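Working notes, structure below.
Here the complex is missing one protein chain, while the rest keep their positions.
As written, the chain order gives the labels A and B, with residue 1 at the start of each chain.
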Amino acid sequence: MGQFIQLVVDGLSNGSIYAVLALAIVLVNQATGLINFAQGGMAVFSAYITWLLTEHGLSLILAILLSVLASFVLGALVERLVMRRFERGDPDTAVVVTIGLLTLITGICGWLWTYNNQQFRSLFSLTTVSIFGAAVSIRSIGTFAVIAVIMLFLQALFLGTKFGLALRAVAINPKSAALSGLPVGRLLMAGWGLAAALGAVAGALVAPQLTLTPGMMDTALVYALAAVILGGQSSPVGVVVAAWLIGVVENLAAVYVHFIGYDLKVAVPFILTFVVLVVRPQGLFGRKVVARV
Amino acid sequence: MKLKDYQRLTGAIALIAAVSTMTVAGCGRGRDGASHGGASTGITDSTITLGITTPLSGATAGPGTCTVAGIKAYFGAANAAGGVKFGDGKTRKVEIKSLDDAYDPQKAKANYDQLKGSVFAMTAGLGTPTNRAYRTAAISDKVPQVLVMTGDPIFNDTSQSPYQLSLVPAYPNEGEAFGKLLASSGTAHKVAVLSQNDDYGQGYVEGLKKGIEGASNIKIVKELTYEATDTSVDAQITELAATGADVMFNAMSITPLAIASLQKAQQLNWKPSWFLPSNTSSPAAILKPGNASAYPGVYSVSFAKAPASPAFANDPDVKKFLSDLKQYGSYNETPAFPHCMWSYMAGAILEQAFTKMTEPTRDNFMKALRGISDFKAPLMLDGTSVNTSVDKQPAVSAVVVQKYNGTGYATVENFG
Partner (left out) sequence: MFRSPGLFSRAWVRRAITAIAVIAVLAVPLGFDEYTNQNLARIGVFAVAVLGLNVVMGYTGQVSLGQIFFVGVGAYVTAYGATHGWNIGVVLVASILIPGVIGLLVALAAARLGGLAIAMLTLALPIVGVPLAKRLSDYTGGSQGLSSAFSSAPEWSGLYNDQWQLYVVLVVGGAVFLLTRNLVRGKYGRAFAIVKSNEAVAASMGISPYRYKVLAFTVASLIGGVSGFLYMAVVQFTSPETLSLGHSVTLLASMVIGGSASIVGSLLGGAYYVLAPQLANHVDPNTTELLQGALLLLVLFLLPGGLVSLPRVIARKLRRNRPTGGADRQQSSSGAPARGRKAVEEAPTMSGIPTGRPE
């Protein structure tokens, strides 16, 4: 029983890594209707900025804040200078552009800071507390809490503010949004900027555990995508719950389902997603989208 | 087909043909591997060119970059000192052509195809599948593929691989060395095993089992695996901690996971003696962040001096290595991966072979390379040496077991 609880707790802490990236993906998806493959790469770049600032003697908190600001600007610029050209065209092309961005950003990180693992200081200590007999690190709890706050913030932003509504209007129908007087271009830049800023937080949260390398987020991105689809694309709460669920179920399946084991546990999020989508095509928390003919 | 398609199709074919032709320098079919005067491809009276295909981007780019930097450092220094004196009396500069394969076997083969027309031998590249991808082609082209960095035993079997020789100890050698140490301790131990799910991890575990064969005091209580792409091994550590084992055999090649394993076990208050393989045992990059001093002992096997270790801070080998690496290898940090040291040694071993080469041919080079015994390359630890004449063994097969002392490593004879 003790081991079971520990595995659940470990799973939640893994899920948090996926969750924080998934939130950034949802944010861009909400604003543009696009899945941004470069989100992980942008988060890594932001983490390098944070790391660079701490190497120059800044405190970690200040470095993260500066990196969040810089990332907001960079994200907005990426939208304005790169993505803008493709937003009205073939969506496949836009997705491939984000793939190109991912490759480029990863390459830039490798070029500037090498492919070696860099140690990244953690916001939270690794000392543990005991919860129901399971050892939980302060770092896991801290990450968990930060994610919960961001999640609630985004949920409120999407559902409770005019800005959030405007973002969604742009994503759903940019033409009507423009006609009704919304500054579509600025909203798109704000959406990308916010997602990149969120990525900076994500990077700072996971870099201590994964150590900073250009490809740090590659595996997490796959899980984050699964969480986005499973959680229902549009719901911040949905994707975070989905990410935690994936983390936990994956661990339990690896240990207790002999056929799956540690090598095939990566199949778990996909099986889970498939089963859920067959029953609920809109995902766990997603809204049903009615398409017009 | 419609008219437009013709234009497009011919255009496309012309484009592809043109681009492909551009990638080749001269035309003509230099197929026999021998050019003027009986000398093999890639060697003249004043130069010899070596080719490397290795991961310089992607997840294994960290160690991959080291495989190029080390050998470039060695020959950069040698060239600056005038060049290498070959056995045929000529002095040649050594040139290195390196290409990125991103750990993709298909790209490794393409790189080999590109390089083989201009290099004398392939060397130093990292990776089992990438080296395997062009092994058969290298044999049929009679191109040496030597001192490559893989622990796959097939490269050391002269009947299967006449033009190959790997540099580093086969994975089982390392596991076996630790297993023997454990077995000879005389006290009872329970061993938990966590290994990478590929030939690397399997090789280590196989070696461990061979080392403890017949020793009734050692019992393996649980064996788990992980994937190289995993972000976390928390669940495995949790499961292994529950066994209460007092020895952890951690056959892991991924830096962040090795750190995270050390951290996680401490969080669970599980503090066994710990074994890490040679490529994830860096004191500065792994053991310090993993707070390895919390464990009764962290063991590793090695044949190279660790530059980050204070014990070697004033070692002349290490000092020269670090300055060569900076000056000629364009590598500014103290390396966290041993591959930098390994490929530096590969340079020294190649130089040995070059000095024994009496003809500028690939066959003669292979003969010379296989005739090295008890050579102590720079950076080699006491108790290890290069022996290339033993079939089914890599250039370096001897390793010593070392124990972490809080800052660096010291060689140990006994466990505990």
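The working rule: a residue touches a chain if its C-beta (ideal position, glycine included) is under 8 Å from a C-beta of that chain, and two chains touch if they have at least 3 such contacts.
What you see is a predicted model; the values in this text were computed from it and never measured.
J.: If I'm reading the header right, one chain is hidden. Which shown chains does it touch across the whole complex?
T.: A, B
J.: One chain is left out of this view; which of A:Thr103, A:Gln119, A:Gln155 or A:Asn173 touches it in the full complex?
T.: For the chain that is not drawn, the touching residue is A:Thr103.
J.: Give the residue, chosen from A:Ala226, A:Val240, A:Ala253 or A:Leu284, that touches the chain omitted from the document.
T.: Of the candidates A:Ala226, A:Val240, A:Ala253 or A:Leu284, A:Ala226 is in touch with the missing chain.
J.: For review purposes, identify every residue of subunit B that touches the missing chain, sorted by number.
T.: Missing-chain contacts on subunit B: residues 1, 3, 5-13, 15-17, 19-21, 23-24, 27-29, 31, 56-58, 65, 98-100, 102-107, 109-111, 113-114, 117, 128-129, 132-137, 140, 152, 154, 197-200, 202, 227, 229.
J.: List every residue of subunit A that touches the chain not included in the displayed model.
T.: 35, 37, 82, 84-90, 92-93, 95-97, 99-108, 110-111, 162-163, 165-166, 169, 174, 177-186, 188, 214, 222, 225-226, 229, 233, 263-264, 266-267, 270, 273-274, 277-278, 281, 291, 293
As a working rule, only the chains that are shown with their structure count from here on.
J.: Could you work out how far the Cα centre of subunit A sits from that of subunit B, in whole Å?
T.: 35
J.: Using the touch definition from the top, list the residues of subunit A that touch subunit B in their complex.
T.: Result: residues 2-3, 6-7, 10-11, 13-14, 17, 106-107, 110, 114-117, 119, 126, 128, 135, 137, 209-211, 213-215, 218-220, 223, 251, 254-255, 261-263, 266 of subunit A touch subunit B.
J.: In the complex, go through subunit B and note every residue touching subunit A.
T.: 56-59, 61-62, 64-65, 197, 224-227, 229-232, 234-236, 238-239, 242, 255-256, 259-260, 263, 266-269, 285, 289, 333, 336-337
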